[in-house]
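Yeah, one chain of the complex is gone here, protein chain that is, but the others are all in their spots.
Coming up: chain A.
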Amino acid sequence: MNNYFVRRILQIIPVLLIISFIVFSLVFVAGDPVALMLPDDASQEDVELLRESLGLNEPFLVQYGTYVANFVQGDFGESYRYGQDAMSVVLERLPATLELAIAALLIALVISIPLGIWSATKQNSGIDLIATGAAVLGKAMPNFWLGIMLILLFSVSLSMFPVSGRGTLAHLVLPSITLGTGIAAEMTRLIRSSMIETLNQDYVRTAKSKGLKNRIVVYKHAFRNSLIPVITITALQTSTLVGGTLITETVFSWPGMGQLLIQAVNTRDMAIVQASVFVIALLVILMNLIADLLYRLLDPRIKYN
C-alpha cells in the first residue's frame, strides 16, 4: 500500500515535466519578451544586452534546462506589468479563487447529492424527470451566460446582490451559484447513475427482500456505498471547477487568479501566465491524487498493484 502511494506521488514528476515542456515550447514560439520589457526607444545595444542577460541567446534545450530548474522552484521570473515576482502575484490571488471554488463546490454538493439520490430511487417519476432535465439544461447553459442572467435578475432588477467585486458574503452569492450550478448538473447525473448501480447490487436486493424498510435500505446500504464514487467524481470536477472560475471571475470582476490570468493573457505578461498554469495544474494533480488515495482507503475491495 505504501509502495502504491510512493509510486503515485512519483508519477507527478513526469507529468509536471511534460507540462513545463508544453508551456515552455509555447512561450518559446511566442517569441521575444524583450520587446515588451524595454521602453519603445531602447537602443539595439540595450536589447542585445538584455537578451544576453536573460539567456535568450542560448540554444533551445539549454534554455529549457534553465527553465526547468527555475520551474521546480516555482520561479517564473518577474511580471513586467506588476514589477514583482510572478509567483507571489499569483499566490496573492489564490485565496480569492479558493474561496469562490469552495463555495461553488458546497453549493454543487448540496444540490446534487439529494437530487441524485432522490431521482435514482424514484426512477422515471416526475421528480426524476425534473432532476435529469435540470441537469441537462445546466450542462447546456454556458456558465458565463447564467452569471449574466443572474446579474440581470438579482442585481439589476431586484438589487438584491452586488454586481461585482469581493468582500462581503453578499458578493459571494451570485458567483458561487453561477459556478456551482454547472458542476451540480454534472454531479447530479453521475450520482444518479452511481446510486442506480448500487441499488441493483445483490446486498441491496437482499436487504430489501428480508423486509427492511425502504428508507433504511436506501440510506444505510445504498447511499453509503455510492458515496465512494461521489468522492472521485467531486475531485474530478476540480479541473472543471478551476476552468469555470476563470470565466466566472471575469463576469463578476472577482479578484482571483482567473481574472489575473485573463488580464495577463491580454497583456502578454507571460511570467504570470506560466506561474498561474503551474499553480492550477499542481492544484488539479493534487486533488486527483487525494481523491485516488481516499477512494482506496474507503473501498477495501480495491487492490494496490
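A few remarks follow.
The definition used in the following text is that a residue touches a chain if its C-beta (ideal position, glycine included) is under 8 Å from a C-beta of that chain, and two chains touch if they have at least 3 such contacts; residues count from 1.
Basically, contacts and distances are computed from a predicted model.
Per UniProt, the protein behind the absent chain is "ABC transporter permease"; the candidates were "Fe-S cluster assembly protein SufB", "ABC transporter permease", "Spore coat associated protein CotJA" or "Oxidoreductase". Per the touch definition above, the residue from A:Met141, A:Val173 or A:Ile231 contacting the chain not shown is A:Met141. Although one chain is not shown, part of chain A still touches it, namely residues 11, 14-16, 18-19, 22-23, 26-27, 29-30, 136-137, 139-145, 148-149, 151-152, 156, 193, 196-197, 239-240, 242-243, 246-247, 250-251, 261-262, 264-266, 268, 270, 273, 276-277, 280-281, 284-285, 288.
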